[in-house]
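Heads up, the thing below is written out as structure tokens.
Apart from one protein chain that is not included, each protein chain of the complex appears where it belongs.
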Amino acid sequence: MDLTVNLGGIKLKNPVAVASGTFGYGFEYADFIEPERIGAVIVKGTTLNPRPGNPGPRIYETPAAMLNAIGLENPGIKVFLREYLPLLRARQVTIIANIAGNNMEEYALMASMLQGHEGIAGIELNISCPNVKQGGIQFGTDPDTVRQVVAAVKRETTLPVMPKLSPNVTDIVAIALAAAEGGADALSMINTLGGMAIDINKRKPVLGNVFGGLSGPAIKPVALKMIYQVYQEVHLPILGGGGIVNHIDALEFFMAGATAVSIGTGNFINPRLALELLEGIEKYMQEQGFSSIQELVGIAHAY
Amino acid sequence: MDLTVNLGGIKLKNPVAVASGTFGYGFEYADFIEPERIGAVIVKGTTLNPRPGNPGPRIYETPAAMLNAIGLENPGIKVFLREYLPLLRARQVTIIANIAGNNMEEYALMASMLQGHEGIAGIELNISCPNVKQGGIQFGTDPDTVRQVVAAVKRETTLPVMPKLSPNVTDIVAIALAAAEGGADALSMINTLGGMAIDINKRKPVLGNVFGGLSGPAIKPVALKMIYQVYQEVHLPILGGGGIVNHIDALEFFMAGATAVSIGTGNFINPRLALELLEGIEKYMQEQGFSSIQELVGIAHAY
Amino acid sequence: MPSLEKARIISNSKQYHNLYIMEIEAPQTAKECKPGQFLHIFTSTGLDPLLRRPLSLYDVDKEAARISLLYKVVGKGTALLAAMSPGEYLDIMGPLGHGFSLPESARKCLLVGGGVGMAPLLYLARVLRQGGNELLALYGVGTEKELLALERLEAIGSQVQIATIDGSCGLEGPLIPQLFSEILNAKRIEFIYSCGPESMMKLWQEWARLNRIPGEISLEEYMACGVGACLGCARKLKPENETYAKICKDGPVFSLDELVL
Partner (left out) sequence: MPSLEKARIISNSKQYHNLYIMEIEAPQTAKECKPGQFLHIFTSTGLDPLLRRPLSLYDVDKEAARISLLYKVVGKGTALLAAMSPGEYLDIMGPLGHGFSLPESARKCLLVGGGVGMAPLLYLARVLRQGGNELLALYGVGTEKELLALERLEAIGSQVQIATIDGSCGLEGPLIPQLFSEILNAKRIEFIYSCGPESMMKLWQEWARLNRIPGEISLEEYMACGVGACLGCARKLKPENETYAKICKDGPVFSLDELVL
């Protein structure tokens, strides 16, 4: 059975990735799952300079979901390249870097800094982080800006570039088309939905950052719709995710049009989920007579 | 304790309403709850002409939520006025009509048809229904259109007008401001999020209409954020809802900035929820020393 | 009048594989029950699963204020139901819907129940017998052990004919008219009631039409409100109809001649 996928030039040994920010730098969960067996580990969002992140509380559970406002805590791209990348490379983990800039120049600069480093399979462009004041989501909500930032990054790198789209937009297809025009090799969909919670005892917002990003099973229907819509209009492979917690969820994403899937919040529930998902997908394919994962992609459009 | 609220001219005996489309025409649940005791019954969305609605399946459960694609099945505004309104009026139910047009003219025409009918406390303008091909959501995603449709309706009626906003937009504040400019008396927030589900056995979308609207607890964080944002920028009272299933949820909405709350999907779980919620709110107010519900509105902004 | 009630669970146990019978004590609800109606049940311990689940009245003892449910575990909601213990309380809403019609004078009735489709037919059988009707029940399941309603059907005084897919009891094969042509020809059936897979009921509808026998069947759709408020459980009964019936309120029982399966 063929489980490898080509995500616009990003070669994955299998179609199940773990999403940025939910799997640290690949080793935090190493007691529970071998990171090199996962289709791809998308590392925590990296910025040019180190960021301390937001004051707490940073996370909060909501019905079938969670809010997070980490605020892109990370040690900066230099530390990533110097300290984390070699460890991951040594263990032959398929690594996708995730970068977020404060402006176009920072995106471009980071892309050029990643260039030439062995072991990075591709770049996920975080233009959709709802939890930082500067950078992040405002890059992902205007088609012109999306096109420009993707193009700016593409100019600096030969690595496949995959912008990560925000669901907090009126017209996801317009954003996806702009990303394609900018030269995107693939699309990552979706990042978190904007949300918040209020502590009625303290009579104030729960999160230190007031607003946060909603992830987990609750958002799955939103993710599926956006992927389904984009699959029909944009000819780019999609890394689909949002609320996946079992292989049936994953199959929904493939059928909606995702070439590969990513697990975020699901890792917190079950750190071995990526591998269990894979088993479930293989079993389904065997039983239903599919020989390549590609045959499943977008199959729900054919009805 | 003062539980009455004034929602931009819509006078409610208490701040808990039941949301359009989830409570029929007010009598379907009458064996379980007295509709006249509810703050307001917002009746099923009404169109100018009768509509059969979408083919099934029309609903589907998702994690802590449900999808619906009813497609505005309704007998048309004339039947509403002739058959349902008198029954509701006779029982002194506080009624808010909910109207959806195929174009501006239809909205205006329906507003003029409602004019002068005793017993209607206000009009909720459905400019956010995701489940119909024409009309509905496209009126709610562009600020100019929102301003125009609200203005067109206002010209035809002396009743308070409350547009119901769609969360499927990049900038909810811009939409709310446009509604205010158009002359809205209050805002209803939020309608359902766009979503879908796929039946992996049939390998096709579950819903007959492919896409549907996501409602229920899962969407509460999204609703709270949008209400919180709009409360800060727009000086109109807000009818807040989205995922409310208990009085703690309701208190979150008041604290975020809602003047009154609406229950949608929650009615399906507990048909008596509107009254139980009210009890819970009263108890909280007593214990915490609030004498009017107004004191709670927006309190989370003061932290 | 239907009501909301917290019904005490008397017993709840696995009968075979994924088939369970639960008995509850529901004073307010039991006295209102009619065959073919259903209860709308909150099974969750959180907000997932979220909605109530409809289950038919399998059996009702109005004197004892008890209701029995026969259910098959197919997903989250029924699995949670199966995990409940005697002494716990079940959040029920009902009885809901429009049940089977009962004849004014005694008739020869045919009951055709496939699998858990027998659930609404047992209580119907009980009430029909109380009305002096003569009953023939055709009961089709996969294997003998699934014949949970058999004893009660016989005790009620219904004649029962069985079909099992694996031939472990009665005739071997699916519950289709051909399999029972002998006994059907012998009896002069005046009315047919059926519940089960739609593909099966379709064959019986054709049979009834051929033999000019009126009848009723019970349908299912995914439900939210259960009372006609959400318009979710819509179903076009005939392709040419303009409007959609609501299974929860206009049904779940429909007359055979008002619908095309």
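Think of it as A, B and C in the order they're written, each chain with its own count starting at 1.
What we mean here is this: a residue touches a chain if its C-beta (ideal position, glycine included) is under 8 Å from a C-beta of that chain, and two chains touch if they have at least 3 such contacts.
All figures in this text were calculated on a predicted structure; none of them were measured in a lab.
S.K.: Can you work out which residue in A:Y60, A:F80, A:F211 or A:F254 touches the chain that's missing from view?
M.R.: Per the contact definition at the top, the residue touching the missing chain is A:Y60.
S.K.: Which candidate, A:L193, A:V245, A:I263 or A:V297, sits in contact with the chain we can't see?
M.R.: Once the missing chain is taken into account, the touching residue is A:V245.
S.K.: From the list A:G122, A:G216 or A:G298, which touches the chain that is not on show?
M.R.: Of the candidates A:G122, A:G216 or A:G298, A:G216 is in touch with the missing chain.
S.K.: To test your reading of the contact rule: which positions on chain A touch the chain that is missing from view?
M.R.: Residues of chain A in touch with the missing chain: 21-24, 28-29, 31-32, 44, 52-61, 63-66, 68, 70, 73, 216-217, 245, 265, 267-272.
S.K.: Taking the full complex into account, what residues of chain C touch the chain not shown?
M.R.: Against the left-out chain, chain C lists 44-49, 76, 80, 83.
S.K.: Could you list which residues of chain B touch the chain missing from the display?
M.R.: 63-64, 217
In this text, only the chains that are shown with their structure count from here on.
S.K.: So, comparing C-alpha centroids, which chain is the farthest one from chain C?
M.R.: A
S.K.: Could you name the chain whose CA centroid falls nearest to the centroid of all protein CA atoms?
M.R.: B
S.K.: Just the number, please: Cα centre separation of chain A and chain C in whole Å.
M.R.: Centre separation, chain A to chain C: 47 Å.
S.K.: Just give me the whole-number Å value for how far the CA centre of chain B lies from that of chain C.
M.R.: Going by mean C-alpha positions, chain B sits 36 Å from chain C.
S.K.: Mind checking the centre-to-centre distance between chain A and chain B? Centres are C-alpha means, answer in whole Å.
M.R.: Those two chain centres are 34 Å apart.
S.K.: Residues touching two or more other chains, restricted to chain C: which are they?
M.R.: Answer for chain C, listing residues that touch two or more other chains: 47-48.
S.K.: Listing for chain B: what residues touch at least two other chains?
M.R.: Counting only residues that touch two or more other chains, chain B contributes 63-65, 216-217.
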